[in-house]
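Removed from the display is one protein chain of the complex; every other protein chain stays in position.
Chain nomenclature is as follows: A, B and C, assigned in order of appearance, with residue numbering initiated at 1 for each chain independently.
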């Protein structure tokens, strides 16, 4: 135990103020999970409720995602009695299976470029690198599970969250048929673009490379009045939620970066009897929901784990070559889709409970 | 007092976990201010320290910003004894002066498109609309003041934060001479672009319109190890900090949205003996600083207050025309520059105190 | 600036989760105050509302309390528009006047036994010792002001908080005429005991000594259902609230320490149609209010500032004699009465907003 042991590592694994989610677990440990404190009582909840979203996040269900088979069954360890929440902490646990740690042995020596190996080493000194440990995408299974519970709060209010791919490997969706999303292997609302995206994924796979993309999230049915200025604005908390997901490098609301090129007279959404004549604002004004659809986009970098040889250094800083064989996806899309939906649900459920002063 | 009085409005005016800043105040009330709880003792601090940053945020010091004269002198009401912090809460107060509330009288009836008038009305029912009240840019004076104190923590560590304009009204900076920033009326590192930006601002002013832009923030000297995964990642907290500033509609780290078009082999920064051969990551990996420069960009919409006539509705939802005469800027740039710097400083100071396990 | 400057002092000056109060200020600085974040909008509030409670806490209004004259007028710096709360942070400020720092000069060298001089020196190194600085009873003026706002939330719910002296300098109240409390110079419900308490105070004053006592706080009208187990139980938060007040050394709920001598068959309050046949529980079961009166008691030590000569050490640890001449009370009672009421109100208002699932 060296002198660094006395350093404080400040708790950063909880999200939300009232609907408060704490995730835990590592990729190749016992499992991953979440404790939800602050969920209201008398909401129906059973293991069945998690099946659909967990399946969407699961690797291997779509082409191009990692062949690792995870069953990802959610066990409810506490907080539910007779399939109904009790208002006490809800613990969700997803046991790890089928974890092969051998390919990761090389990480005892070498850092993977673009990955968190190096920063975890610098911060914690001692860390579980097997399968990415805590910084593995595996942790997002806990987020998706928690998002299901958040969805149970939003559902009776008519608030719906839908995410879909609008760009992958440089291929942009040019049409938006939201009904097509679930049919697309890439959760893309454009059938033609889907096809090109599949080709791009194939090519990247063959090259031992990876690609990035952009996902749009759309919230319908959200009443006006959610958001707590000046710091816990709805858009600020959404930005944090989305940026806290691995591979996300950018987030924008409504017109986003394009708004920087608009004039005020173009960007201001005129008000009409029914609400707003346009929605460049993306449903949020002054950090508070306006009653319009909430629209945000997240940009994902290509996942850093690639099978091509890369230049790196070892733990002593000596240059080395790395050719990493672990199983991995070609892109964080489409498995990231239910994760982003879950994060948006967590924000909305929390903010809904934070204020009832809505119309 | 109607029945909505019982609704909880959850506190959202504090930022940071250890270095915790709470801002208060309205545009046309007594003043705006901040309480900082969690600032270490024995840091020198006096009213003088605030002068420079407050002046940069002040309207009227550059062309194209509102002619309202604010002196913006920061009074230290607590927490400092003999020009040195004591570890107790530091209260900073900036008294309002020269506030003309008359032009805002029309807001008793009409909502300004693109502004928070409508959402504040929906959320709070009763609010101070004079000068934008709590949602006025005036509130950012308190942020800048708090950022000065954060800077006092970062300074001895060699951590520096610099923000500058890279796009304004569609004009992009094509060269980056950071020494020029302070000389540019738009805080732009490109002299030629500055000139065009000035022309664009002039044109917009003549048209009674407003414009948006993009600011880049660069942090040098930040050690590896800051950031608390999985939710309080450094990039996640930066995204929230920046998005909580009015007019910001997008934020990106490092390659940002462009990363979505990269391949992994291009986007992964190769590791070398000295650290990293490139910095597409923008200095953050897995939510933890890597020791490289932190680079982020924020996109600002055109400010919603314009003098051109707009379509809107009144508080009863009846259509109306609004021609609003209040004083206002043409763009949130450049006055937003010190605000963004302040927010980034708040994040860094807080995360620095949250973990000392740095190299 | 020595190396201790880098140590984190964790923010500890806020209380409450939704109705969140942060106090600031020092005895001989500019003033003391509080920021309340999370107060619902549309509650009437003006400077007048504070007058009565501030007067009760004010020194010099009763015999035996310090002759220092404080006007203690509460300025509302933010969060209120047209005498109604807006849901934004409410800042209350009480300017210091009539502060004579001379008697405190000796504290540059010597520690007062029983006081926080020594621990503040050890913790912060640099601190404002004038008048006790941050650890002065003066800070409680901010608590009382915040408690007035909390009372505005409780009042329409019919929740009332009353504190009174049941023991002072060893003199116990043997009758409880709550109507007499306001008439008693010691806020004691027993006229005969009041007289003896006055004599005890006189004697202690003559001897240059101080005395302690016990205050009981009684809450009527509190509905069942307040309290958030397992840590934020109502009794746990009340204990913290009361123990956070200077000179308090013990707190008990209902039967309190006497419950340790009861049998279960005696201590269990039988349930009847109307609720409970007795109230040994003091209105709280399992950390949740039961609908019965909440009853708690706080024990106060004699205030440490006495004029008798005492043995102490200087900042280098060398033995010395201290004869301290600063103005001070003989007992924290009765001035502590409105402070304890305020703290209980803060807990109740916060817990009320934390849960509406009450009957």
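General observations
In this section, a contact is a pair of C-beta atoms (placed from the backbone, for glycine too) under 8 Å apart; a residue touches a chain by one contact, two chains touch by 3 or more.
Since the model is a prediction, treat every value here as computed from it, not as a measurement.
For chain C, the list of residues touching the undisplayed chain reads 4, 7-15, 17-18, 23, 111, 113-116, 118-120, 122-125, 134-135, 139, 167, 169-170, 204, 207, 209-214, 224-225, 227-233, 235-244, 246, 249-257, 259-273, 277, 280-282, 284-291, 299-306, 308, 310-313, 317-319, 354-359.
Take chain A: the residues that touch the chain left off the picture are 1-2, 4-14, 18-20, 22-26, 29-33, 35, 37-44, 75-79, 81-82, 84-91, 93, 123-128, 133-134, 156, 353-354, 356.
In the analysis below, only the chains that are shown with their structure count from here on.
The most distant chain from chain B is C, comparing centres defined as mean Cα coordinates. Computed from the mean C-alpha positions, the centre of chain B lies at a distance of 38 Å from the centre of chain C.
Centroid to centroid, with C-alpha atoms defining each point, chain A and chain B lie 26 Å apart.
For the pair chain A and chain C, the distance between mean C-alpha positions equals 46 Å. Among the residues of chain C, those touching two or more other chains are numbered 8, 17, 40-41, 87-88.
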